[in-house]
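A selection of the complex's chains, in situ.
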């Protein structure tokens, strides 16, 4: 496996915060526990499922609905009984309840801060470019990329939604 | 001027909502009034200033600090007395007060909804990709692009911040 696909002592794979678990569906605990046991990153799981790693992480946090194919691939990769996964992932997601608003974690806060500071600027530019309407948050895809230059590392987040 | 640089009756340029003005610095009213009189889009102003249109819109909403060069270019383009603009834009921005949290406007809400739904997914993926830390909301740039395919128009927003 490629180095960015497994965890190391100083760079462990993402797990589920215990105090967050009660606000998430049962499937989140099942999936994160198996992910930790396999020591796999979301990139590794995304590659195995043929989906973007952010979409996979959203599925782990109960924010997205898994297809039958996803469930089969996850069951095999993470060695979870398929029947259990089908039952747990069979709920229609009740999205968005995992996060406080405004969030207190500095990393999550920065994302909201960007929307807070640029909100009206985005709206004005979109109205001028597209007319009246909204950007869909459902017919929507997103990804996170890493770029590096002499200054250091940069996070590049792309949001793409139907108008 | 190119068609996307001026307003038309059915596709007017963005102006300042009257009920929002008291929560913004004086410069916002000055700039939006002149923009309306000149009938210019943010794209047109961005091209004239050599800056991205979202950055220009953020400056109009008082979320960003103008340089001397910006002030000179804006004064000339929008025919605002340079002295007045220097005084009004001479304040250090008190950012983020223009927006309610959560926002009620559907377009603004969609942007927050994305962060609400994908927040922990972004965090988990970033931690795995970059380790502990945060994405800067200051050493940061952003843009809005329009893409079209057979399904219709798509909004593509890019956020790029230093880790």
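First chain written, first letter: the chains are A and B, and each begins at residue 1.
Simple rule for what comes next: a contact is a pair of C-beta atoms (placed from the backbone, for glycine too) under 8 Å apart; a residue touches a chain by one contact, two chains touch by 3 or more.
Since the model is a prediction, treat every value here as computed from it, not as a measurement.
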Hey, this file places 2 copies; any idea how many the whole complex holds? 10
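The criterion applied here is as follows: only the chains that are shown with their structure count from here on.
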Express in whole angstrom the distance between the two chain centres, defined as the mean CA positions of chain A and chain B. 27
List the residues on chain B that touch chain A in their complex, please. 4, 10-11, 13-14, 20, 41-43, 53-55, 57-58, 60-61, 63, 95-96, 98-99, 101-103, 105-108, 110-131, 133-137, 140, 142, 144, 146-147, 151-163
